[in-house]
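All protein chains but one are shown in place.
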Amino acid sequence: MISAISSALPFLLDGLWMTFKISLATIFFGSLLGAMVGTVRASPLRSLSFVLGLYIHALRGTPFLIHLYAVYFMLPATGVAWLQFDAITASIIALSLYTSTYVAEVVRAALEAVPRGQVEAARSVGMSTLQTLRHVVVPQALKLMIPPMGGVYVIIIKGTSIVSVVGVSELVRAGEQAAQRDPSHMLVIYGLVALMYLAYCYPVLRIVRWLETRFGAGVTINI
Amino acid sequence: MNWNKLIMILAGSLCTGFLSAGTVKAGALEDIVKSGELRVAVQTQGPPVSFIDKNGERTGFAIEVVKLMAADIGVEPVFLDYDWKGLIPAVQGGKADFLAADMTPNAKRTLVLSFTEPYLYSDVVLYAKKDKPFDAWQDACAAGFSIGVVQGSSNVGLLKDKCPEAEIKEFAGGGAAVAQAVAADRVDAGINDQAAAAGYMIEYPDFHILEGAPKRWPLSFGTRPDETHLLRWLDNYFMLIRNDGRLDELADYWMRGPAWKADH
Partner (left out) sequence: MCPARIAAPGVIMKVPANMDWLVDIYNFRVVAQFAPDLVRGLVATIWISALALSIALVVGTLTAFARLETRAGDRIGATYVQVIRSTPLLVQIYLIYFALPELPLLGRRLDEFECGMLALGLNAGAYMSEIIRSGIEAVPRGQVEGAKSVGMSYVQRMRYVVLPQAISKVVPPLLGQTAILVKDSSLVSFIGVFELFSAGLAILSERLMPNEAFMTLAACYLFIYAILLFLATQAQRRLGGAQ
């Protein structure tokens, strides 16, 4: 068992590193896109908000593997030069789109949770729309966003495991390959994989809990 | 408001744009020579056909055949690794020039891809724990027993045909998961190709291979159907290395015994 662990460990650590890189890139781009989508969804632009609603539901209602398939295999088939992605780029794009749907709902719920009266009060003392957002809405909404956002990030970290389909050697893939060489220790290897996810995700959840005690519970969203 | 209409139209045309997508043509044999790269879609389905060895190197029988091929024409082999779900679209969409996996051609599959003449035939075997009441593979097919098989492999259809009485359990986690299921008494027997099963016999001392082989699968590489030159070239290449004995050397090392175990 010790030898099984020591021979699998270097591969798993490489996998963890890949998971770490992809998840960080995804969290960054997904949050950026999600913040934009969520802001529009909370705004009075009804038709745009409806279309973005369709976007959110289409992505949430289907398994992620299908999005990855569309981004990596179907978009290049259009023949457009800039839609030809390599496996890692395609993975990050597909995961970011998926993440953005969750982030968008968090952002929207948080923006809408700021009481209307405050916005009206800010406007009545002569603040512009931008000033109202900057000084009244955003500071409060940010606090409400923190706890659910942590949950979304942990979902994304684990969601990265599916990109192995297009050959990205992340943690689960590395575990699978190690188990192929050493099938009789499959459970030990998957146990190690679980421990590594735990080591990555648990601190994120701890930080969220700590923030929760500082800033309050935040919004619950339809995830 | 007119904006609403405009946005709807934009969104609608975007959707139809995606649907009307055609396919690109890329990577004929001429392109391989020009670019100096042989892009091959592979599946890491496990030793000894295609796997990552203990040094972190991609190797295995199919992989070494491709490496030999690339060296002979002086190009760099580039292995694109996919789960089996990604293999077909990778070749169809032009990500790879051909696929070098242990995919077996059949009437329906050859409608979509062209397969080379087989470069090797591989026996399919069933294996089980020694304490099960099985000698020949047919024994495991009786009613009341269950057989584990890798999801999406040709062996699924084979079992349905040869063992209609037994319960067939498909595992999405590959050959290692099936072996684990046999070890944990989750299924009574497992099915895989002879070479992979021989590997499990070393890993699990309480396993044995059941007598006989329900089928002998041809191993072929696959290309897009319009790549006739590439297909002919691959066929010719297999003929060449079969004649000069190099194919047999590789097959002896990888597929006909555990010789590879010491190095990988």
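Think of it as A and B in the order they're written, each chain with its own count starting at 1.
Here is the rule we go by: a contact is a pair of C-beta atoms (placed from the backbone, for glycine too) under 8 Å apart; a residue touches a chain by one contact, two chains touch by 3 or more.
In this text the structure is predicted, and so the values were computed from the model without any measurement.
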Note = Considering the complete assembly, the absent chain touches shown chains A, B
Query = So which of B:35, B:138 or B:151 would be touching the chain we can't see?
reply = B:151
Ask   = Of the residues listed, A:90, A:133 or A:154, which one is in contact with the missing chain?
value = A:154
Ask   = Thinking of the whole complex, not just what is shown, which of A:17, A:55, A:85 or A:190 touches the missing chain?
value = A:190
Key: Residue of B:113, B:128, B:197 or B:250 in touch with the missing chain, whole complex considered   = B:113
Note = Logged for chain A, residues touching the omitted partner chain are 57-58, 60-66, 69-70, 73-74, 112, 151, 154, 158, 161, 172, 186-187, 190-191, 193-194, 197-198, 200-202, 205, 217, 220-223
Task = Can you list, in ascending order, the chain B residues touching the missing chain?
result = 19-21, 84-85, 88-89, 92, 108-109, 111-113, 148, 151-153, 156-157, 169-173, 177, 180-181, 184, 186-187
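Everything below uses one rule, namely that only the chains that are shown with their structure count from here on.
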Key: Residues of chain B touching chain A in the complex   = 1, 3-4, 7-8, 11, 17-18, 21-24, 44-47, 51-54, 56, 80-83, 85-86, 89-90, 92-95, 173-177, 179-180, 183, 200, 203-204
Message = Could you list, by residue number, the parts of chain A that touch chain B in their complex?
response = 7, 10-11, 46-48, 51, 54, 65, 69, 72-79, 87, 164-167, 169, 176-177, 179-184, 186-187
